[in-house]
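Step one of this worksheet: look at the structure below.
A single protein chain has been removed from this complex, and every other one stays in its place.
The letters A, B and C name the chains in turn, as written, and every chain counts its residues from 1.
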Amino acid sequence: MVRFPEEYDDCEQIIAPDGSYDTEAANALELETNELQELYGSMVQARALEKRGLTLQRQGKFHFWMECRGLEAAHVGVAAGLGDRDWMNTEWRQYGAHIQRGRPLEDILLFWLRGYEEWESDTIDEMESYERRMPHIVAVGTQVPQTVGLMWGRKLQGYDEVGLVGVGDGGASKGDFHAGLNFAGVLELPVVFVVFNNQWAISTPVERQTAAETYADRAIGYGFEGTLVDGNDVLAMYRATKRAVERARSGEPMLLEALTYRRGAHSSSDADDYRDDSDREAWRDRDPIERYEAFLLDQGIFDPDDFEAIREAADRRAKEAAERALDIAAEQSPTEVFDEVFANPPTYIDEQREALLELVSEHGEEAFRW
Amino acid sequence: MVRFPEEYDDCEQIIAPDGSYDTEAANALELETNELQELYGSMVQARALEKRGLTLQRQGKFHFWMECRGLEAAHVGVAAGLGDRDWMNTEWRQYGAHIQRGRPLEDILLFWLRGYEEWESDTIDEMESYERRMPHIVAVGTQVPQTVGLMWGRKLQGYDEVGLVGVGDGGASKGDFHAGLNFAGVLELPVVFVVFNNQWAISTPVERQTAAETYADRAIGYGFEGTLVDGNDVLAMYRATKRAVERARSGEPMLLEALTYRRGAHSSSDADDYRDDSDREAWRDRDPIERYEAFLLDQGIFDPDDFEAIREAADRRAKEAAERALDIAAEQSPTEVFDEVFANPPTYIDEQREALLELVSEHGEEAFRW
Amino acid sequence: MAAESLTLVEAVAEAIHDEMALDESVILLGEDVGRSGGVFRATEGVYDAFGPERVIDTPLSETGIAGAAIGLAASGIRPIAEIQFSGFTYAGLEQLYTRAARLNARSRGQFSCQMVLRAPFGGGVRAPDLHGESMEAIFVHHPGFKVVVPSTPHDAKGLLTASIRDPDPVIFLEPKKIYRAFREEVPEESYAIPIGEAAVRREGSDVSIFTWGSMTRPTLSAAEAVAEDGIDAEVVDLRTLSPMDRETIVESFKKTGRAVVVHEAPRTGGLAGEITALLQEEALFYQKAPIERVTGWDAVYPLYDLEDFQLPNAARIEDAIKAVLDE
Partner (left out) sequence: MAAESLTLVEAVAEAIHDEMALDESVILLGEDVGRSGGVFRATEGVYDAFGPERVIDTPLSETGIAGAAIGLAASGIRPIAEIQFSGFTYAGLEQLYTRAARLNARSRGQFSCQMVLRAPFGGGVRAPDLHGESMEAIFVHHPGFKVVVPSTPHDAKGLLTASIRDPDPVIFLEPKKIYRAFREEVPEESYAIPIGEAAVRREGSDVSIFTWGSMTRPTLSAAEAVAEDGIDAEVVDLRTLSPMDRETIVESFKKTGRAVVVHEAPRTGGLAGEITALLQEEALFYQKAPIERVTGWDAVYPLYDLEDFQLPNAARIEDAIKAVLDE
C-alpha cells in the first residue's frame, strides 16, 4: 500500500520522475544558475554524508546513525525556501536541510558522536542562518509546539522571522503535533509545518499511522491551508516552501506534506526486514538526485562530468569532516557529565564533579568502561 | 464571536429555533410517541437536577457542581441514539445523557459527593445500559483514547457494540483527542466521537481553542467523516448519532460536532464574569427545551399542562434523589481512603489503614477536620 | 520600606505584575489566566495591566503550554506558564522532562530554558480528582529543574520574583490550601528571596521538623503544642526543594539529633526519604532516634471530605514529635 504522488490529483510537482518538467513553472521560480547548482550540491553532499556515517558506524566509530537516502530533495527543498533570518527545527535525518543552510558537516556529525550541540555565536542576533535552530529533539513530535513557542517569542520581540518545523509521518501521530498546529492557528504565528511523509516509522507503514488520504488534509482542522508536494522533486519542494514561508510571514501558518519514501533503513540499528523490495525499487526509480540531474542537463546547467566531480568533492568533504569530528569528540572528559545541567548550578553539582574526578583518578578510566 | 448553527450551510437541524420543523425529517425518525416523550422527560429532568445541585452547593452540601443549562438536547440526543448494549463515556456535566439511559439520579449525584462511582452489576454482561460506561475522568480529553481502547477490546471479544465518547471544545485541543481519533481511524473501531462545542472552556472562548470553522472538519484528517449538528435540536442530535452509531457498528468511526452554548457558569466555582450577556440571550432564545415543546405541542403529543406536571415531577425526583445521595454519602468512613487502591493490595496498605484507624480513635475525627 | 497586607495568592499576583512591569520580556500564558484572572485569581489584574499580547489564554493543552513555553524561553522571552492545577501538569511532562530540563545541557548553554511553570498544588480545597496532587518529588528527581514551594505571602512574592529571574526552568508550586488562609505584611517593593535557602521558622533544640508549603502551619502548631510539654522543636521550612538547602537541614539536625519530616505527598518514594538519606549520610553519628515521616498515605488521593484523613495534621505531627523524643 505504498503511496505515489501520481495517485493524487493535487500533488504539486515540477519535475516528473522521468526527468521531464514543467518549463513554465521552473522558470517562474526565478532561481539563478548558482542557486540551482547549490540545490544539487546540497543533495549530493547529504548523500555523501550518509554514506560516510554508515561506514563509520560499521567501523564502530559511530554508535548510531540514521539514513536519508531518497529524502534529499524534501530536505534540501524546504531549507532553500527559507530566508536567512528564518528558523528551522528538523528531526534527525534531515542532513540535506542543514547542508543547504551552510552548516559545517562536522557540526552535523558531532551531534551523533556526543548527543549535544554547540553554537559558534553567543547571541541569536549574531547567528548565521544555519545556527537558527534549536538543538535536535529525540522524543519525536516534541519539536512542534516548541517551534510554535519559538516563533511566538520572536514575533513578540518584533522580529519578522518564520519558523519551519519538520516532523515525520510517525511523529504526526503524537499529541504534540496536534497541540502545535492548533496553537499556531489560534495565535496566528509564522510557522510552516512540514510532514516528511517517508511512509515508514521504523517498521510501521503509513497506513498504520493514519487512515487519512493525506497529512495535508489535517490543516483544515486547524484553520489554515495544507498542500501535498512530491517530496522527491526539489523544485516543487522549494516552491511550496517559499510560498508557505511568505504566507506564514503574514501570520498564516501552513502545513506541507512532502510525500516521499525512506529507501534506506531507519537507522544503523534497523534490520530493515519488514517491507517489500518492490516498493523500494519503485521509489528508487523516483530518485530525487537523478531526477534533478535530468533537469540540470536539459537546462545546460551541468554536464555529466560536473556531476562526477561534485560527487567526488562531496565524498572528500564528508571524509574530512568525519575525521575532524572524531578528533573533536575524542577530547571528551568524564566530567562533561555535569556540564550545563543547570545554567545556574547548585553547589552539589560541583561536589559530584569532584567526586567523579577523584574516582576516575583513583580507579583509572578503564574501571568505568563497561 | 459567538457561533450559531444558522451560519453554517451544512449544519444539521430538524427543529428550528422558532419551533418550526421539517415534518418529513421528523417523521423519518420513526420515533414512537413514548420515545418522543421520553426525550422531553430526560431534558427536563436534567435541568431539574442541575437546579437542585446548584441549590445544594449554595447550601454547602455539595462542594462542587457543574452546570448544564441549554445543553440538554445535545446530551439527551446522543444517548437516545445509542443502542442498549452500546457504551457511553462522557465528561462531567452531561447529566441528560445519563438520565436518558436510565441512570438513577442519586447515582449521578454521588459522583459529586464522593468523587468515585459504584456499579450494581458485577460483570459487564450483567450491566444495564446506563452502567455501560467507564468512571468519569477529570483530566479532560483522557477519555478519548480510553474509549477507543474499550471498544477495541469489546470488538476483540466478539461483541457488536459501539462506544460514544464526548469531549468539549476545550478538551478537543488536547493531544489525547488527536491520539484517540487517529487510533480509531487506523484500527477501524466502532467509536462515535462527539465534540460538545458549547463555545466555552471555563473563560476561554472557542475562537481561542481553534482557528478552524468547525470541529467536524477535523475528521478528514483521521480518514473518516464528520458532521456538524445543531446541538440545541434534540431530534437532529438523535438522528445524527443514530446514523453515526450504525456507521460505527460497521467499522467506520465518526465525528459529530454538537454546536451549542453553555448558558450557565462553568461550575459552582466560576464567577462567569468574562462574557457578553447578549450572547447568552441569543442562545437563551434557542433554548432546547422550549424549542422541543413547540414541536411536541404542534404534534399533539403533550399539552402545556403536561409540561408543567413533568417539570414538577422532575423537581420532586431531583429533590428526593439528592436526599438519598446525601444520606448515602454521609456514611463515609475514614478508612475508605485505602479502598481499592489496588485490586491485589500489598500488606502495607493494611498497615496504613490500621494506623489511620488508631489515629482517629486516639484523636477523634474532629482533629482531622481542617 | 512601604508594606501592605497580602494573602499568598495576592502576593503571587503582585510578583507577576511587578516582574512584568520591570521586564517586558516576561509574559504570562495558560488556561484562563487572562480576562478571568485564573481560577484562583492568582493573575487578577495582570491582563488589564499588560493586555492580550503579554497575557495569553491558551487552548486547553498542557502539552502545548509547556512546549510553547520552552520555545518562548529559547527565543529570549521569559514565560510564566500557569497549569490550572498541578495534577494537570502530567500532560506536559514529556515536554518538561525531555526538553525543559535538558535544553541547557543539550545546547551546551546556548539556549537556557528560563521559564517558570506555576501551579496551585496540594490538597485542602475539597475538590474533585486531580485537584489535590502533590507531585514535587517527581520534579526534584529529574536533574535540571528547580522546584520551589512558598509557605507565606512574603516568601511567595520573593521566591516567585527570584524564580522568574532564574535562568533555569523553575517549577513553582503554590499551596492552594493557604492561598487565602492568612495575610502577612509584604514589602510593596520588588525583592527576591534566593532559591535554595531554607527558612528556620522556629528555633529549637530538641527535634528538627522539616516541611514545606501548606504543611508549615500545622507543623508550627504542633511545635507550639509540644512546647507546653517542654519539648523545644525547630521548624525548618525548606522553601526550595531543588536544590535543597542541605547545609541548613544538616546543621539543624546536628543540633537536635532528632527529626520529623512532614509532607502531603504519599509516603513511599516521597522526599522524606531523600531528607532521611541526606541526614544519615551527613550526620548519622548525631542521630538519637529514628527519623519519623508524617506524610500522606500511600493512597489514591481521596476526595472532598475524605481528604481530611489523607493530609497530615497537627495531631499526627505532635505524635511523631513525641515518638522521636521517646526513643
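One rule holds in what follows: a contact is a pair of C-beta atoms (placed from the backbone, for glycine too) under 8 Å apart; a residue touches a chain by one contact, two chains touch by 3 or more.
Please read all numbers here as calculations on a predicted model, not as lab measurements.
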Among C:H17, C:R106 or C:R126, the residue in touch with the chain that has been omitted = C:R106
Inquiry  = Can you tell me which of C:P59, C:P79, C:P120 or C:G144 touches the chain that was removed from the display?
reply    = C:G144
Request  = Tell me which residue among B:T147, B:S203, B:T241 or B:S268 touches the hidden chain in the full complex.
outcome  = B:T147
Request  = Check the options A:K174, A:R218 or A:R317 and report the residue that touches the missing chain.
outcome  = A:K174
Task = With the full complex in mind, choose from C:V12, C:L29 or C:L130 the residue touching the hidden chain.
result = C:L130
Query = Looking at B:Y116, B:F307 or B:W370, which residue reaches the missing chain?
reply = B:Y116
Task = Would you write out the residues of chain C that touch the absent chain, in ascending order?
result = 62, 87, 90-91, 93-94, 97-98, 101-102, 105-106, 129-130, 137-138, 140-144, 242, 244, 265-266, 268-278, 280-281, 284, 287, 289-293, 298-300
Remark   = chain B residues touching the chain left out here are 115-119, 124, 134-139, 142, 144-154, 156-157, 175-176, 178-180, 182-183, 186-187, 339-344, 346-348
Where the missing chain touches chain A, by residue = 63-64, 113-116, 138-141, 168, 170-171, 173-176, 201-204, 208-210, 269-271, 273-274, 332, 334-338, 341, 348-349, 352, 356, 359-360, 362-363, 367-370
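Quick note on the criterion: only the chains that are shown with their structure count from here on.
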Message = Using mean CA coordinates as chain centres, what's the gap between chain A and chain B in Å?
response = 44
Message = Report the inter-centroid distance (CA atoms only) between chain B and chain C in whole Å.
response = 36
Task = Would you give the residues of chain C that are in contact with at least 2 other chains, written as numbers and ranges?
result = 58-59, 61, 63-64, 91
Note = Residues of chain A that touch two or more other chains sit at 175-176, 178-179, 182, 186
